[in-house]
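Apart from one protein chain that is not included, each protein chain of the complex appears where it belongs.
Letters A and B mark the chains as written, and numbering starts fresh at 1 in each.
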Amino acid sequence: MSPAFLNFVEIVLNGLMTGVMYSLVALGFVLIFKASGIFNFAQGVMALFAALTLVGLQTGQVPFSHLINAIFGTEIHHWGGGMHTVFAILITMAVMIILAFLIEKIVLKHLVNQEPIILFMATIGLAYFLEGAGDLMWGADVKVLNVGLPSGGSFWWEDVTREWASTGSEYWGMYIDKLDVTATVIALILVTVLTAFSQYTATGRALRAVADDHQAAMSVGISLRTIWVIVWSIAGFVALVAGIMWGSKSGIQFSLSLIALKALPVLILGGFTSIPGAIIGGLIIGVGEKLAEAYVGPLVGGAIENWFAYMLALAFLLFRPQGLFGDKIIERI
Amino acid sequence: MNVQFSSSKISTDDGLSPGETILHVDNISLSFGGVKAIQDVSFDIKKGEVRAIIGPNGAGKTSMLNVINGFYHPQQGTITYRGEERRKMRTHIAAKQGIARTFQNIALFTGMSTLDNIMAGRITLQKRNLIWHALWHGPAQREELEHRAAVEQIIDFLELEHIRKTPVGRLPYGLKKRVELGRALAAEPALLLLDEPMAGMNLEEKEDMSRFILDVNNQFGTTIALIEHDMGVVMDLSDRVMVLDYGRKIGDGTPDEVRNNQNVIDAYLGVPHDE
Partner (left out) sequence: MLYREAGDFKTNYAADQQTFPIKSERWLFWAFMAFAFFVVPFFIDDYWNKAVLMPLLIYAMAALGLNILTGYCGQVSLGTGGFMAVGAYAAYKLMTSFPGMDMFSVVILSGAVTAGVGILFGLPSLRIKGFYLAVATLAAQFFLVWMFNKFAWFYNYSASGQITAPERSIFGIAVTGPSTAPWATYLFALSILFVFAWVARNLTRGRLGRSWMAIRDMDIAAEIIGVSPLKAKLSAFAISSFYVGMAGAMFFANYLGSIEVTEAFGIEKSFLVLFMVIIGGLGSILGSFLGAAFLVLLPVLLKNIMVGYLGWPTDLAAHFQIMMVGALIVIFLIAEPHGMAQLWRLAKEKLRLWPFPY
């Protein structure tokens, strides 16, 4: 195999794995949108918030320490050595569930029956609130998250691929980050579990009923509000997983929440209500973006990753406004 | 109701004399995927008449109106409107050529007042461009005031004075229907399509609406095509009636002819109608 082709394969593989990461965030969007028709703009910030909380607990930071210090003139910042990662993850999950409960109680309850655009705006407000709250609780400095996932390049894979290149060519093997592979595996497990949950449990059935028709679901005795808390909790869980993955990969900082914006073109491709759509959309965006950066980027000055995904989604929309899996829309009057 | 419109600003004069064919529909077929909504239907509408389209639910009546004003594009057949054979057309162009309509499920602009809704009906008649509008004082305002005067006539005619500035979202159903009729009338249409103008109304409201429709027809000379389920109303109002069933035409003629048509009785009217 020629080095050019192997390079191409490497880019595609890396694109696929980046795509999985996008899908992880998109998944959270889809869950909430299906169950409540809310386009939850705060999903990315929820991932950031979850990751911040996790690191804070892990390293034993005192929440709101900056604020407390500013008010009382104290000098606290840590309460000892921190805690085991597993405990930290569990407590973070509990925090996300409480958060879901509060969001339902304080925000959503009052906005039932509002137009979708109003709810969308409310989640933007929520995103700002969580962003400010996260920084206020744990500080805004860039943090390193290490939960013991394997990371770094795989030498084994580098050696294997070097063998593939035709003899005499200058090829040093493919670079694949072990963390990306782990993320892919975890994402696959997550999707399987979620699908099984929605197919085989009573709660899952209730979720699907609500997604289909709010009124009908309520009329057979499903409590909409309980369902919403559950859905937001699950979305919080997905956010936690995404936060761990992205945080381990690139550190925990504000730009993490911008990754959530990348989930939007993914959703446009895959549709707002389809879990397989979120996965496939993510893969297309991931691969497309990496290929464009590698082959088109150098021609126009690079860094086109920033906007390529949106342009791709836009071009796609112009030819198929209903998305990848949507039915053709027949307008009625 | 005895308003004199001799000095009226509302007119629907289109150069055709009463009795001439204004619209001719030839062998129209329309389908969505495998569903055949309309199959090979032909009919015509003459200037100045009230033409009814009746039939059971799902017979293709609304689809037929949608074809006439360009919202649906038929797979086969032609439409000749005012002597001009039409191919595929955008609805806003049909509107500019004088086809206005109301809707089965009210389609008003809920964020706007009654006045603005009816003014919106005159969008095709207002000509001043963006620059004049930006300056407002002068030609744009003059034009606006002329049209306001015309709209006030319609408001007067439909007895909507008291809700002139009310956002239409707050109006009761019957008034909404009337505002919608006003909006369609404001365009001074040559052909007015009414999709179930009396659906969901009580007897009194139906009488009011019937009176408005007849007045529009008599005083403005507007040609009207309407869909309605209330047989009494249809038979009283219309000059000619076409009957659709499963997308096919099964009867066409004066109310009496249709009433005695065996196909129509079997498909739709059931027992003979006693008036």
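To be clear about the criterion, a contact is a pair of C-beta atoms (placed from the backbone, for glycine too) under 8 Å apart; a residue touches a chain by one contact, two chains touch by 3 or more.
All figures in this text were calculated on a predicted structure; none of them were measured in a lab.
Enquirer: Would you indicate which residue among B:Gly55, B:Pro74, B:Gly121 or B:Pro197 is in contact with the undisplayed chain?
Expert: Of the listed residues, the one touching the omitted chain is B:Gly121.
Enquirer: Taking the full complex into account, find the residue in A:Thr85, A:Gln114, A:Thr182 or A:Gln253 that is in contact with the omitted chain.
Expert: Spelled out, the listed residue whose C-beta touches the missing chain is A:Gln114.
Enquirer: Any idea which of A:Leu99, A:Ala122 or A:Ala165 touches the chain not displayed?
Expert: Looking across A:Leu99, A:Ala122 or A:Ala165, the contact with the absent chain belongs to A:Ala122.
Enquirer: Name, in rising order, the residues on chain A that touch the hidden chain in the full complex.
Expert: Given the touch definition above, chain A has residues 39, 66-67, 70-71, 106-107, 110-111, 114-118, 120-122, 124-133, 135-136, 140, 258, 261, 264-265, 267-268, 272, 300-304, 306-307, 310-311, 313-314, 317-318, 321, 331, 333 touching the missing chain.
Enquirer: For the chain that got dropped from the picture, name the residues of chain B it touches.
Expert: Its contact residues with the unshown chain are 69, 71, 90-92, 94-96, 100-101, 103, 107-112, 116, 119-121, 123-124, 126, 128, 130, 133-136, 140-141, 144-145, 148-149, 152, 183-184, 187.
Here is the rule we use: only the chains that are shown with their structure count from here on.
Enquirer: In whole angstrom, what separates the CA-based centres of chain A and chain B?
Expert: 51
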